[in-house]
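A single protein chain has been removed from this complex, and every other one stays in its place.
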Amino acid sequence: MEIDVLTFGQITDIIKETKLKISGAENTDELIKLLENNYPALQSNKYSIAVNKKIIQENTQLQHQDTVAILPPFSGG
Amino acid sequence: MEIDVLTFGQITDIIKETKLKISGAENTDELIKLLENNYPALQSNKYSIAVNKKIIQENTQLQHQDTVAILPPFSGG
Amino acid sequence: MEEKRGHTIFIDGPINPGFIAEAIAKHSHKKNIGAHSIFLGQVRSDKIGNEEVAAIEYTTYREMAEEKFHDIREDAFKKFSIICMHIYHSLGIVKAGEISLFVFTSSIHRKDAIDTCEAIVERIKKEVPVWGKEIFTNENSQWKTNT
Partner (left out) sequence: MEEKRGHTIFIDGPINPGFIAEAIAKHSHKKNIGAHSIFLGQVRSDKIGNEEVAAIEYTTYREMAEEKFHDIREDAFKKFSIICMHIYHSLGIVKAGEISLFVFTSSIHRKDAIDTCEAIVERIKKEVPVWGKEIFTNENSQWKTNT
């Protein structure tokens, strides 16, 4: 199972890529653990998670080819 | 003692003048009574009174050459 | 010290969109402004029976209106944290679809501009001696009443 991970703003500064392909995460908690292991600086950053463009509040099961976005606090306007 | 009376909007339609000189009114109550006598249609109209550009809520003593404005409800904007 | 700018100007006839654009553009050098709030009053062609409003003719008690606009401006600068504010009101004929009132407030943070603009519009409607006469398509007319 492969997930597309998108990064934005400060998160891109940490991960250095705007798009990653990640395998081996069944749900968002596992995905976050995996990312925070690979990019420890993530742990000190605030962000929210969107699965297929919807922000999630709880651990969410992932499907093959889901798009997960790591969103730092919005600052538009 | 002479008072300048200014009229606006619907009030001008009744009094037919934008400016009157009125003598013989010591205070605003007397002035209103005098005007309503001369122009009975005034009695069925809503209006407020400004003495020297300040709206008054109570009977107010008048001085020679005061300006009293008869103001129908505002409808600017 | 912050320069507190404010103009209140009666405009003969409608307020043109180009004039509004110029007013906005003039604020680009005030680099502490983060938010502008604008209110525009547009003349509606309300229907009454078979007739509709073609235009409104505005008149004022100018000396009193100017004092009142001055008070509104002073109070706004005392009560709200704004950088500048401008009020323009039409006199004379303004046709349906044209703009007769332009209130423009600017501040560092959005809430101040928004709250001030709304408060000013309410005060103008209630406290400024301006009268609108609705002129219908058949040339009849009636005095407008504000809600």
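General remarks:
By letter and in written order, the chains are A, B and C; residue numbering begins at 1 in each of them.
Everything that follows uses one rule, which is that contacts are C-beta pairs under 8 Å (C-beta built on N, C-alpha and C of every residue); 3 or more make two chains touch, one makes a residue touch a chain.
Please read these numbers as outputs of a predicted model, since none were measured by experiment.
Across the whole complex, the hidden chain's contacts among the shown chains comprise A, C. Taking the complete complex into account, residues 17-18, 20-22, 24-25, 27-45, 96-99, 106, 108-110, 113-114, 117-118, 121, 147 of chain C touch the chain not shown.
Residues of chain A in touch with the missing chain: 6, 8-10, 50, 53, 69, 71-77.
Please note the rule applied: only the chains that are shown with their structure count from here on.
Centre to centre, using the average C-alpha position, chain A and chain B are separated by 72 Å.
One finds 48 Å separating the Cα centroids of chain A and chain C.
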